[in-house]
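Other chains dropped; remaining ones untouched in position.
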């Protein structure tokens, strides 16, 4: 797109035929492509030729056409509260990798066990952007927002039941966070968080324009 | 009431005349009485005689008829995230005091400044019941719930704007808390939290029935 972001295809509402066609067109023009929300069943439904050209990650539900890039050294931190939040966290990691950015994935650090987060906090502080992924009550967003000086992008997940079902509880926690500077994307939108992180890395002062 | 809880009068929807009548009746039968949600304007509207017999706290918006009790030594912790949460926290403190229970009030320890909470955490851990009062995103509930072994009663407050307006964001955080054993009362219900704490203190194994 004209915004410098990677070309991505949201597969959730597309048929195997439509996806195959998109892949063929990309290959024809020599373009790299990121597929998201491609469930294992959807991947299996593609014909063998299409599957062969793809690097598929069933946990992230992503597939990459056109090979990997070398990753930059300074990683983006992707911090996940629980194991159920991992698919969304991995979607973010794969979107970053597709664009050549490395990720430090820190998992299972929900705030009910605060000491686990504190054991990893210095590693996280060393990153230039932090993506925080959490469902349930999303308390992780505020705790992280108060501990790091990098921008914190909250990704509420739909993990949870009762009042947390669907992710609204975590979303309102992110939006109402008392830690200034926390920003939010839609529920489960690991892809969007990674796109925002990419834009933020690009917001750096260019070398020739130092302040 | 038959549940052993204090007799309390919710004044928000009562006229000065109605309140005066209730006070007179209580005095006639020699009963102590706790008035809640009595705003300064409402207190001022009572006639001088009625006011004279009351111990009024404008921040808590409570008034006590019939004098103070000596307070028990082991306090209940009342932990408030921000200064705007103080009226609700004080309503809890006054309800406890009306029943002879002391309170340790710990204020201004919202999780965006986690170190402030950590400086007070041992004092809180020494209490047998913890009442946590917070608005906005209510992250305090989960953080406290993961740090203390006493029961934690969350009181979400209506402090906040946007998605936090009215207290629903803090309420869903309390209910969806990933810290097991956190329980919740209605938004702004400091009185109810104190009543629950009183019931919990009473749930102790009686001396003659040790386990």
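In this document, chain identifiers A and B correspond to the written order of the chains, with residue numbering beginning at 1 in each.
Just so we're on the same page, contacts are C-beta pairs under 8 Å (C-beta built on N, C-alpha and C of every residue); 3 or more make two chains touch, one makes a residue touch a chain.
The shown structure was predicted, so the numbers you read here are calculated from the model rather than taken from an experiment.
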{"item": "Copy count for the complete homomeric assembly [2 present here]", "value": "8"}
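Note that in this section only the chains that are shown with their structure count from here on.
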{"item": "Rounded Å distance between chain A and chain B, as computed from the means of their C-alpha atoms", "value": "41"}
{"item": "Chain A - residues contacting chain B, complex", "value": "81-82, 110-114, 136-139, 141-143, 145-147, 160, 162-164, 168-180"}
